[in-house]
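One structure coming up, written as structure tokens, with questions to follow.
All protein chains of the complex are present and in place, except for one that has been dropped.
Coming up: chain A.
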């Protein structure tokens, strides 16, 4: 998009008068009593505790909330004086999950998709596609397969698709929550470039405030109880409401995580007397049998210590974690459990029975949904203890203990799939803790979590470490790594024979 072309798009105004929305089948209103006016060209950061209805508002503005069968509306919500559903394409919405936003197989076609739907003439479509890709800095051939893009590239592609529609209202719903740090910067920089050349009104939801703070000139905080909690200049709102926001799970810059750095290296790393659980002489890892991602990995995991696995996307972090956890077969070398840790089982965790893993290695998957197997939270937590054929009374006692420890007791009868993101994460950790494994393997446990859940995870892991549990976690989250981990193993992502991943061991 040339600056001139972009400037021809005028910003849209947003007006809410006593607006509320209730999803079908819910008793409470997701948003209620909202009165708001956003002038054309304003850049707004929308904050609020999870459950305050931020996403609902953005979806409504984009006209994708659905009709009467999806929910019930009251009051009025207008974009440029009209119902949002009446003027599709006026608002462009970028969502959180990169994978669910790629629509077509080739880069050019994907960007063109929105224009086609809006009935833009063919020659004009391709001009816009080139401009939009330029704008987001995605310099790839139009026939490039979208399946070969990284998470950050996929988000920029989706942004290009939105920009090609030339929306007067640009809506971003946590666009960087699922990205690694490099991806976050890519997307942020792309958006910054777009805003420089555009007069579009801009609204972004993000609980990591620092990412967008310098690109917005207004912060609106939604109240979970309905209406607006705070509204004004970013500095003013963040200073005045900082504490309240942090308590609600928003990452306010300059406030830190609110945790005293309890460990951060002060912990006895491999203190005398610390028991080695696993070692990996000459380990090579592979996703499939033929495709070796990294080799010559030599690690030792000690009881009561924390090891972080870091590195760029695609370097094989998850694969390494799953291999250590006895779920994937090593492509070379071995994962060996110490006799004390194996406690009668085979020396190689991959040969253990599924049930033998329970008390030894607990794995928390990146997506909690993958590991849910029961219909209620209580039953979910009981799966492990039952598989160990513990007596019913012991199972119940253990489940109650975990429910309380993870503050899930009020949700005991809820279906795991209906929980919020933070609750799902806590439950997935809980299912593993129920059988008290001596080693905990976690894949991106803080991904997309708000500050509150983040803090809870850190505190919980800290307690477990003090109790002598070993923790191995894959993470992009530098704050998380700094808070808990005394050792970091960095995978560089350069596979191939002879290339040894550099183990950056910091204490």
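Convention: a contact is a pair of C-beta atoms (placed from the backbone, for glycine too) under 8 Å apart; a residue touches a chain by one contact, two chains touch by 3 or more; residues count from 1.
The criterion applied here is as follows: contacts and distances are computed from a predicted model.
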item: Among "ATP phosphoribosyltransferase", "Carbon monoxide dehydrogenase", "Thioredoxin domain-containing protein" or "Energy-coupling factor transporter transmembrane protein EcfT", UniProt-listed name of the chain not shown; value: "Energy-coupling factor transporter transmembrane protein EcfT"
item: Touch criterion as defined above, residue of A:13, A:56, A:80 or A:101 at the omitted chain; value: A:101
item: Of A:122, A:233 or A:407, the one touching the omitted chain in the full complex; value: A:122
item: Omitted-chain contact residue, chosen from A:222, A:238, A:252 or A:328; value: A:328
item: Touching residues on chain A - with respect to the absent chain; value: 59, 62-64, 88-89, 92-93, 95, 97, 99-106, 108-109, 112-122, 125-126, 129, 145-147, 158, 161-162, 165, 322, 325, 327-328, 353-355, 357-358, 361-363, 365, 367, 369-373, 383-384, 387-388, 417, 431, 435
